[in-house]
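Read the structure below first, then the notes.
Note that one protein chain is taken out, while the other chains of the complex remain in position.
Going in written order, the chains are labelled A and B, and every chain counts its residues from 1.
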Amino acid sequence: MSAAMAEIGPYLALILVGFLPNEFWRVLGLVLVRGLDERSQIVVWVRAVATAMLAGVLAQLILASSGALAAVPVGVRIGAAVTGFLAFLVARRSVFAGVAAGIGAFLLGAYWLSH
Amino acid sequence: MAAEPERPPKTAPRALLDGLRAAFGSVLFYVLLGNYLGIGALAHEFGFSVVWMVLSTLLIWAAPAQLILISTLGTSTLIEVALAVTLSSVRFLPMVAALLPMLRAEGTRQRDLLLPMHLTAISVWVEGLRLVSTRPRPERVAFYNGLGMGLMFAAVVASAVGYHLAATLPPLLAAALLFFTPLAVLMVSARNSRTLLDALAFALGLAVWPAVAAMKLGLELMWTGLIAGSIAYAVHRVREATR
Partner (left out) sequence: MDPYLALILVGFLPSEVWRWLGIVLGRGLDENAEIVLWVRAVATALIAGVVARIVVIPPGALAGVPLSVRLVALGGGFVAFLLIRRSAFAGVLAGEALLIAGALAFGA
């Protein structure tokens, strides 16, 4: 069982797995009482933070890869991600197109650079 | 409309002061002192800093969640801790939903309810329910905030003192201080068990945990809660059905 707290520090752990899951229920109680206002500042802030966190996780996955992924040069990983995203935009925001293009670019780049 | 003249509502700072006074005069003030003395000691023995302990009281303000954090953070994955804390804090939803409408007055903005929302914990809620209805509406938010902050103050001070005691007491007394928390939780849960469901859930929890922990699957607290709680609930349903 990994002592995950050692990785992120006790204070971040306090907030992430102590404060958030706990306060979540209080906020839900407030929401129940007041009705949900999608534009309320709390919701807006939470969504912004969560989206930023998601971006951070993605960046970490691409830039600080481990295992088999690390064998592929960083340039290829970034290039593949960008290619995938561009394909997504071009193909009328098709997730399938983006993923397919990204993986395709990744495989091409990895193959090409190792030969 | 010859209604009896009511006294004009007090200003917010005055109502807050009233709330503080109510907190300091409440039995629950001392209960919290005792509780958090033990929790502070546990935090020390589990290797957290006193700053962390005090911060956890301010940010989380829930003894069960804090106990879960303190006793499992060092040895469990983050997801396990998060799941256990999430399960343990569900009661805040109905508590906040039941109490906050009592605080609302004309002109109360949603953000005015954020502090009362955060300050809501069992002791604050119990006293709040009892006392807030005796105050005129415009005073209630400030009063409740005072009540909550006063009780939180007891917990914060006791956290730091308990922490320090664990650091300085001889081993035997420190052990007794640490043992206080499980003892107190057991007795208070037993005393507050209004129904068979409550008592059975607790008893089964005690019995199921060793089994689940021995299996070393991880997520032991979550599984303990789900398994033991579900069995207790099933027993309750069977009893209800065969009445």
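Note that a residue touches a chain if its C-beta (ideal position, glycine included) is under 8 Å from a C-beta of that chain, and two chains touch if they have at least 3 such contacts.
Since the model is a prediction, treat every value here as computed from it, not as a measurement.
Among B:Asp18, B:Glu139 or B:Glu220, the one in contact with the hidden chain is B:Glu220. Touching the chain that is not shown, out of B:Tyr36, B:Trp125 or B:Phe202: B:Phe202 (per the contact rule at the top).
Across B:Leu20, B:Leu67 or B:Leu100, the residue that sits in touch with the chain not pictured is B:Leu67.
Within the whole complex, the absent chain has one touching residue among B:Pro8, B:Gly107 or B:Pro171, and that is B:Pro171. Mapped onto chain B, the interface with the missing chain covers residues 42, 44-47, 64, 67-68, 71-72, 77-79, 82, 84, 87-91, 93-94, 97, 166, 169, 171-172, 174-176, 178-191, 197-198, 200-206, 208-210, 212-213, 220-222, 224-230, 232-233, 236.
Definition applied: only the chains that are shown with their structure count from here on.
Taking each chain's centre as the average of its CA atoms, chain A and chain B sit 33 Å apart.
Interface residues of chain A facing chain B in the complex, by the touch rule stated above, are 1-5, 8, 10-11, 13-30, 32-34, 37, 40-42. Chain B contributes residues 48-49, 52, 55-56, 59-60, 62, 65-66, 69, 73-78, 81-83, 85-86, 89-97, 100-101, 110-111, 113-114, 117-118, 120, 218 to its touches with chain A in the complex.
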